Each structure stands twice: as C-alpha cells, then as structure tokens.
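Complex shown without one protein chain; remaining protein chains in place.
For subunit A:
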C-alpha cells in the first residue's frame, strides 16, 4: 500500500511543486490556507489537470503526463469527502449511499453497507432527504457514500472546516474509526494542528505550494522549522502511557519517565495515548521552578531556537518524553539568555492539555514506532 504523488503546476504568481510518497493509514496534508493543499487533492482526484503530474496508488498509475496517461476522475477509484457534504438533494440518504456503489469496480456487498451505516450511526436517517439533516449528519452520510463507492483511496478535503466545534467533535471519532477499522488509505487535508495531531499517522507539511517536510506525525509536528513561529496552534506531539487515575480528577501519564497530569482521561491503565502540547501553552524556565501551581514540569535541553518575523520565538526543547515546542517572546528569550544546548524546563498547566487533542487507538504511538513506519 503506497501513494506516490508528483505534481507541478504554474499558476499566475504561484508555483505548485509537490512530491511525496506515503504509506497506508491517515496521511495529513498540513499547511496554512492557500498553501496549495486543496489543489493537490483536486489534482489527485482528477478534478484539476496540472501541467505535470504523476500519481500512482498501489502500483496503479492514475496519471502520468510524461507517458501521456491521465484517467478521468470517474475511473480513478478515489472517494472524495468534500468540505461541504455535497449530498444529492433529490435523493434520500439511502440512495445517496447507494450512488457510488452502482459504479464501483468491485462488488460492495449489502453487509458492508449495513456495517458502514452502523459505524457512522446513520441508520435512523436512511429514508430522509439530505436537506433535513444537520451539518454533522450530512458529513457522516458523505463519508459513508465515499467509502461505499469501493475506492482505493479516500481524499478528505478539510472535511470538518465547515462545521462548528461541537460538530467537529462529533465527526472526528468517525475518522478515527475509519483509520483503525477500514484498511483504505486516507489523505486528509487540514490546517488544524489539533486535527492532524489526533488523526494522522503520516504528515506532509505544505508551505506556499511546496512540500517542506514529510514523515511521522510526532517528528513533523515537533519540528519547529516546519511549524513557523507565526502559525496558530503549533505544538508538539508527546507519546505517553496512562499510569493512574487519581481521586482528585486527574489522570497521571508517563511520558518517557516524566509524570504528566491532566484532567481525567477516559482510557484504561496502560493505554497508549499521544498528547498535543500547544507551543503557546508552554512556559520555559532555566532553573527548576518552585512554588508554582503548574503540575507538569519537564526537564530538557534547548535543541533549537527559531526566530519568527513577529515578536515570537519558537524554542524546541529535547526532553526524555520527546521534543516539546514552546513559543515565547523575543524579550523573554533575551532576558533568560536562552541558548542552544542550555538545560531548561518546560512548564505546562494541566488544563491546557485539552482533552480532545488526546488521541488514542491504534495510532502508531511511540516515537520509535512512527520512525519505523516511515
């Protein structure tokens, strides 16, 4: 299972030049709005014809402009989940789900439909028209419709961007189940570090039409060079293990031997999780701080300091638990005289580790595992 993509296209004043090879699982195409991610998705789907393109999925060449091959979108066997659900308004939910099945290259049995309906929790909606559904329900039907068309690959183009926070939390678990229970690879476009942290096994980072990095989620999200200081919500991923549930409403995790406390987590003891720690929630202190209300203190060494264009500085701290990113002001960095190689402590408030950014399940969790999976 592999997806190989090479694209080149010259827009007016903007060049797209993307190349990546990713394994199965959920690959996040991650970057700011306007960085070219959606164009890449459209090109893979065949909805946009770039100047040069080569797209190969599991050895099947979908497009190779060099060899003069370019399959039309309906022959590519790619299911696309759009930002807007794009359900057919004249068809019922059931007919929408069946739409792609009719054209599927492989026979999608009725049992698979029933299983998908159950998994997405849309059984009670089957006879309704899309117009009567909530945004979240519509998107769930759209996910089912794409999967039942028997695709070799699922493209999800910011599938949560049009939904409010509550709806996002409603849909995200379904994508986690897809990742864990369905073997179809997924390319997931997002500009939200939280979504990427929770879903992605592999990350391809985009910046101004170019791929700036690709690899395991832990490495890419923890790399300050790929997370510009200005980027909203940059933050590192920390793999951890559930150690204990305490009576005062806190769950204790162990990350590389460092204890971390956060509000009660719905996970069994010993379960592997990964936390996203937003760079803006981290305080740095060269000396081990005392008399502080924050519970989580991680010792480490400054691995890199990256100046941003604004007042911010992105500091990456190598800790026993992995890389932690901290965003501090240039003024603080100067006052503390932060330097590469200097021992330092990262201080994180328990409550700032938001519960919805904690991912669990069959994600490659340990940093080592992610590296192996590359």
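Structural remarks
Definition applied: a contact is a pair of C-beta atoms (placed from the backbone, for glycine too) under 8 Å apart; a residue touches a chain by one contact, two chains touch by 3 or more; residues count from 1.
The criterion applied here is as follows: contacts and distances are computed from a predicted model.
A chain of the complex is left out here; the name its UniProt entry carries, from "Response regulator receiver protein", "succinate dehydrogenase", "Rieske 2Fe-2S domain-containing protein" or "Molybdenum transport system permease", is "Molybdenum transport system permease". The omitted chain makes contact with just one of the residues A:9, A:37 or A:145: A:145.
Checked against the full complex, the candidates A:36, A:50, A:130 or A:193 give a single residue touching the omitted chain, namely A:130. As for the chain not pictured, it touches subunit A at residues 45, 47, 72-75, 77-80, 82, 84, 86, 88-90, 99-100, 102-105, 130-131, 145-146, 149-150.
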